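Heads up, one of the protein chains got dropped from this complex, but the rest are sitting where they should.
Right after this comes chain A.
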Amino acid sequence: MLELLAYDFMQRSLLAAALVGAVCSVIGVFVVLRGLAFAGAGTAHAAFAGVTLAYLLGLPPLSLAIVFGLTTVWITGWVEEKGRMKLDVSIGILYTATMALAILFLGLMKTYNPEVYGYLFGSVLSVTTEELMTIGGLSVVVLGTILLLSKELYFIAFDQEMAAASGIPARQIFYLLLTLVALTVVIALKTVGAILVFAMILIPASTAYQLTHSLTQMTLYSMLIGIFCAVSGVLLSYAFDLPSGPSIVLLATSLFFLAVCCSPKRLHRIQPA
């Protein structure tokens, strides 16, 4: 197994997987706690629509993925804030509309382009050095911002109105969180793909949620689980010749169910408090 690490492509994929695992699982903590799970799924599909349009127009795919992702996530936040419509309904509309756009753009392409499908299903083993640099740069931005503003992010996840009442610019922090979610989706698009990226955001954080009642511990556990699943998933996918995205996600899902069964919180809850 160790000789695998001598290959350049393997080093790149493992590094990309570790970065994606870390970023997704840390932002996932805030997504899970703030109740933004479905919003993120919508963003991932919008980002894919951006990728297809970029291929159609001959632009860099990630640039339009960012534009589409950010627009969708901001609209979602705005709808939640105004409360004019139920959030699941408005996201359901955005989600399917952006998917329709993606299919439309795919149909407009005269030739079959396998690269586009790489963004749908992920192909971490084919990550290029250039893509790795983009992933690395964006990861530093997302993780750095979370580190700098962690106390504000925790506070709005716990109780946004209370945070606003104590003088924190809660609304701006909420939109910043949405922006970070969109950037995270874009980071993970190439490695796990649009369909599975949201699993990488939700599952490690939800697994950590089962294991602790401390916010800081939850974040730490989530990150460790995310990195472990991403790296092991890549190794499994190479060893058994499996697609990488599903390997990572199914490994994470297995850990999640294991955590649900063994959760100290669940065991504790059986006894009346």
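Just so we're on the same page, a contact is a pair of C-beta atoms (placed from the backbone, for glycine too) under 8 Å apart; a residue touches a chain by one contact, two chains touch by 3 or more; residues count from 1.
The rule is simple: contacts and distances are computed from a predicted model.
Protein name for the hidden chain, per its UniProt entry and selected from "Glycerol acyltransferase", "ABC-type quaternary amine transporter", "Cytochrome b" or "Manganese transport system, ATPase component": "Manganese transport system, ATPase component".
Contact with the undisplayed chain is limited, among A:Pro60, A:Gly137 or A:Pro169, to A:Pro169. Listed residues A:Leu59, A:Ile75, A:Met99 or A:Leu215: the one in touch with the omitted chain is A:Leu215. Interface note: of A:Phe68, A:Tyr119 or A:Phe155, the residue touching the hidden chain in the full complex is A:Phe155. Residues of chain A that touch the chain left out of view are 33, 148-149, 151-152, 154-155, 158-159, 161-169, 209, 212-218, 265, 268, 273.
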